[in-house]
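To keep things clear, I will list the structure first and then write my remarks on it.
A single protein chain has been removed from this complex, and every other one stays in its place.
Every chain is named by a letter (A and B) in the order it is written, and numbering of its residues begins at 1.
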Amino acid sequence: MSEALASNALVFDRVCKTFGETVALWHVSFALRPGTIVAVTGGNGAGKSTLLRVAAFLLKPTVGTVSVFGQTRPTPEVKRRIGFLGHASFLYEELSAEENLRFYAALYALGREADERIARVLGDVGAEEFRHRPVRTLSHGMRKKVSLARALLADPDLLLLDEPFSGLDAASVARTRALLLEWRRRGKAVLVTTHQTELLEGIADGELALERGRVRTWRAPAACESVMERA
Amino acid sequence: MSYWAVSRRIMAKDLVSEARTREMTNAMLFFALLVLVLFSFSFQPTSDEERRLAAGVLWIAFLFAGLSVLDRSFWRERVNDCLDALRLAPASASALFLGKCAANVLFLLLAEGILVPLFLVFFDLSFRGDVGQWLLVLVLGTWALVVNGTFFAAMTVNLRSRELMLPLLLLPISVPALIAVVEATATALLGEGAMGVWIRVLIAFDVIYTTLALLLFETVLEGT
Partner (left out) sequence: MSVERALPRWWFGLVGVTGVALVLGVLHALWWAPTERTMGTVQRIFYYHVSSAWTAFVAFFVNFLACAAYLKTRRPKWDAVAVSAAEVGVVFSTVNLVTGPIWAKPVWGIWWTWDARLTSTLVMWLLYVSYLLLRQFAAEQPSQRLWAAAFGIFAFVDVPIVYLSIRLWRTQHPGPVIAGGEQSGIDPRMFLALHVCFLAFLLLFVVLFYWRYRLEQQRTELAELRARLHRWQLERSV
């Protein structure tokens, strides 16, 4: 069991999350290996965002355990390996895209390679043209790109993306899909939530379908020794 | 990237952000100015006793300014959920805390720099005592308010009654520091008496509470 845990990027073991009487997640179990992309699907209120927040250690499970690269506590080393894209942009409105990235680069201790990484991620998401504009002036789609760049800054091994396609035009969607494939090729583990399942067609190796906090189906990526049972 | 680099970075971020919007500085200066103006209607200090009172008025104005600064301090992180982003980052929580304190001290010193000359003009006063020593008192007293205020600002950021709780928590704790700064200011205005003892009180207060704040900040955030 512990061997499987260590080789997995992310493991949920019978995780339940309740907020008082409200149940957000109920007995959710799955494992995510490096070099795979798993889509988390489900309607509104299914618990997709909560699942991602629990995976990022932003929320503590009420019952059950979460482990990222074998660690159950958010140590700085683990945090450095997680890249999170949430609903909110995590950007400071008065600063430019580049200034925002420079700020986060310092928090993630990028040091001398900060400049190079910033240029790289801005290029990857296609945000170079507006890198010097204050975030407050950017459209929703542009902000989404900068937020994604922020998530990629420290070259994380586990990517948790909450609705990365929302508000993007067709070209940007295609770009993001290409990025996903590139990350998989480079051995990253990616968990993507979306309610537009067609956008992940041909890309997602596995699918975790949620319904009202419960796992409806868990289709593990092929050739993957899933640790957990199906719902 | 060291601990201090992270602190400097967050201090710079707060300063730059505020420089571009000036939302908080406007509110801060407005309320403080209002206090000075209203009080100057009610009395013009001529006697020594009134000079003492004026010292208190000055620090009430500083408190108003300070509460505006502190209130905004963590609230500005709530926009776009940046507070979550800070929690996700591997940076040390106490480094972030120090950076925030540094930014808040600078904002408050800026306000004080504007308010002091206005104060002297409105009340027709001058410093008869040692101004150099008084400036030291100003800095120490500002740090005393800010170090606890920043801690309590983080403490109350998620509460509905945040704006009420912050002064309710900060003012009783700050009583020793407030006594010290008002006494020292009165001494500086009157030109008689010693500020040395109050400087020592402030140094002790600052050391004790800075240590306590740094120790406890990490401890508390480990849990949330």
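The rule is short, and it goes like this: a residue touches a chain if its C-beta (ideal position, glycine included) is under 8 Å from a C-beta of that chain, and two chains touch if they have at least 3 such contacts.
Here the structure is a predicted model, which means the values were calculated and not measured.
When the missing chain is restored to the complex, the residue among B:Thr46, B:Ser126 or B:Ser161 that touches it is B:Ser161.
Contact between chain B and the unshown chain involves residues 148, 151-152, 155-156, 158-161, 165, 168-169, 172-173, 175-176, 179-180, 183, 193, 197, 201, 204-205, 208-209, 212, 216, 219-220, 223-224.
Touching residues on chain A toward the chain that is not drawn are 16, 18, 21, 23, 26, 62-63, 214.
Methods note: only the chains that are shown with their structure count from here on.
On the side of chain A, the complex with chain B involves touching residues 56-58, 76-77, 79-80, 82, 84, 86-95, 99, 103-104, 106-111, 134, 150.
The touching residues of chain B, counted against chain A in their complex, run 1, 5-6, 9-10, 13, 16-17, 20-21, 79-82, 84-92.
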